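Dropping the structure in here first, questions after.
A single protein chain has been omitted from the complex, and every remaining protein chain is retained in its original position.
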Amino acid sequence: MSKGLIVTDLHVSIEDKEILKGVTLAVEPGKVHAIMGPNGGGKSTLAHVISGRPGYTVTGGSVSFDGHDVLEMEPEERAALGLFLAFQYPVEIPGVTNTTFLKTAVNAQRKARGEAEMDPMAFLRLLREKAKLLYLPDDMLKRPLNVGFSGGEKKRNEMLQMAVLAPKLAILDETDSGLDIDALRIVAEGVNAQRAPDRSFLVITHYQRLLDYIVPDVVHVLADGRIVETGGPDLAKQLEKTGYAEYAGTAA
Amino acid sequence: MNHISAAPFLEDHAHLAAALPGGGPVAALRAAAAAAFRDQGLPHGKVEAWRYTRLKDLESTSFGRAAPAVVAAAPRGAGLAVEAVRIVLVNGRYAEHLSTPGLPAGVTVKSLCACLEAGDAEVLAALDGGADFAQAPMAALASAWLEDGAVLSVDAAVAVAPIVEVVALAVGDTPAMSFPRLLVRLGAGASLTLVETFTGPAEGVYAVNAVSEMVLGAGAALKHYVLQAEGKAATHVSLGRCAVPENGRYEGFVLQLGGKTARHEMRLKMVGAGGEAQLNGAYGVRGEAVCDTTTVVDHIAPETTTDQVFKGILDGRSKGVYQGRVQVWRDAQRIVGNQLHKALLLSRAAEVDCKPELEIYADDVKCSHGATVGELDGDQLFYLQARGIDAVTARALLMRAFIGEVLDTISDEAVRAAFAARADAWLDAEGAKR
Partner (left out) sequence: MVSTIETVETVHEFTGAYKYGFVTDIEMDVAPKGLTEDTIRYISAKKDEPEWLLEWRLKALTLWRKMEEPTWAKVDYPKIDYQDLHYYAAPKNRSDGPKSLDEVDPELLATYEKLGIPLKEQEILAGVVAVDAVFDSVSVATTYKAKLEEKGIIFCSFSEAVHRAPELVKKYLGSVVPQGDNYFACLNSAVFSDGSFVYIPKGVRCPMELSTYFRINAQNTGQFERTLIIAEEGAYVSYLEGCTAPQRDENQLHAAVVELIALDDAEIKYSTVQNWYPGDAEGKGGIYNFVTKRGACRGKRSKISWTQVETGSAVTWKYPSCILQGDDSVGEFYSVAITNNAQQADTGTKMIHIGKNTRSTIVSKGIAAGRSDNTYRGLVRVLANAEGARNYSQCDSLLIGDKCGAHTVPYIESHMPISTIEHEATTARISDDQLFLCRQRGLSPEEAVALIVNGFCKEVLQNLPMEFAVEAQKLVGISLEGSVG
């Protein structure tokens, strides 16, 4: 059974328009991969398809995680396997507090894995502890999920969810966008604190800055639905200077 | 009171209608309309759509059919103070000699009477929105006496530059009811700015029962502004109907300032994807008058958007009514429908009744309505007074601002200015009294 995430020649379209045109990628446990690339290249699409968002048609290829064919699974089943997506645009749910939401999620995943529900007090302790690490004030835990949160607060809230759910693979879709310098550092530290031999990250970002904090093992460039370049941390630095012009030609 | 007899309004109908223009199909329409009105009787409070507005004068006074009248010239100020091509109806009948000679290219105007006589099937078919008399008792009465009116047509792809104003003028000194009727047809991609103005003797007792149909071709755009400026003792009932087709645009505004009992009803059917409509309005009502604005917006096709804002100012012992229904049909997905009514009550004896209604059968919709009723904002009033503005001026200022907000949505500048002037005049009469 092959561990980690394996994406093989993935083709995806939306309403007959092909968005991903054969993406191949493997993230081993414990590794951090970064995905960069121009706007509209298909980064979020890849993240969504891996996590099972409806609305996409997979026309070819496969995605497996820890040996499971995830494309056949419901989003919640993938979540229970340990797949986590930090949304580029976090969603609001009026009336459902942050705490309730996370408690429900934690217990749903535990149930799916055949584990007992978490003791409510233990859960609260865990939640507070993680919130503190992200400098999220306690009152934010009582507020409805993301409602009225600032852009930066929403992103940090995604990180809180990641910290509490402790996934095996976390996909961070532009979690750094819209963060001020301090928040960026806090988020990065949050991620680094989570780094573990059995946990991997797929970090989607436009900026080298984040990768200064979260040093990736591998950097990919995704442009026009394809991985057009793969390299080490230096690739990101080089892109910072040259931009994506070099890959523009591949669009055709 | 479950039925108010229709008989006084249909006296000798079979006999008299036989003398009206048009052949068999027209006669059949009249007969069907008369039967429908007879069945329903005069609308009254037990009829849900009329629960707040009683046509008291029609219940008590017998209104005959308004006779044809010869008017040498339209009275001053009958029309709106804008540069316009004018079509004049006197007691519901097309008065060619009062209407502007020479029409812009692509525009034709005919008397409805001529169309009926010529057996114009298209015109006949366009009347009465498929003879939906069960939902429109007063329109049924109007159709029972179908005789004349104006038919305005714009060829496809023609953008009519000048404003076209249809003035429905009531004259005469006996209580009589006239039936102004207008049919507007825009070809595909055509556009038109239309004003309908209703007016009559300032003091005389009379009744107007008007029906206007607007038929739009694909992608056509209509601006439809209605000014109801009837005399103080008038009973005014009007019904407008427009089906907004694929990518069609409708911008409506209804300003009601006149009448003793007035009701304007606008029904919009969003029948084509991509259609958009804005339907706004304002009313001022005082004395013992009743002013009713009713709208029915039907989202039949998916991807249609409508927006409605109405504002009213009420004084004296008057009554203001706003009823607005937004319906979204099954499978009409991706709909936006918003609606707002705000009423300002100036007097303790005035009454406002409001019934905004949503009826929704599709799930991908964003619909909302809001309603507020209250007095002038005390804080704002105080703020102005604290800056040295006297109470009367401050009140007037705030009322203008209140109405101005919705008048500003009229996209035609000339009409906006003319409507604002009418609203101001109404408010001034108000200010003078205080």
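Descriptive notes on the structure:
Order of writing sets the chain letters: A and B. Residues in each chain are counted from 1.
In this text, contacts are C-beta pairs under 8 Å (C-beta built on N, C-alpha and C of every residue); 3 or more make two chains touch, one makes a residue touch a chain.
The structure presented is a predicted model; accordingly, all values stated were derived computationally and were not measured.
Across B:Ala32, B:Ala49, B:Ala218 or B:Ile360, the single residue that touches the chain missing here is B:Ile360. In the complete complex, the hidden chain is touched by one of A:Val96, A:Met118 or A:Leu133, namely A:Val96. Among B:Leu55, B:Ile300, B:Ala350 or B:Ile403, only B:Ala350 touches the chain that is left out of the view. Chain B meets the missing chain through residues 48, 330-331, 333, 343, 345-375. Panel shows chain A; residues 51-55, 74-76, 78-80, 84-85, 87, 89-96, 100-102, 104-106, 108-109, 112, 144-145, 161, 165 of it touch the chain omitted from the view.
The rule is short, and it goes like this: only the chains that are shown with their structure count from here on.
Separating the centre of chain A from that of chain B, both taken as means of CA atoms, is a distance of 56 Å.
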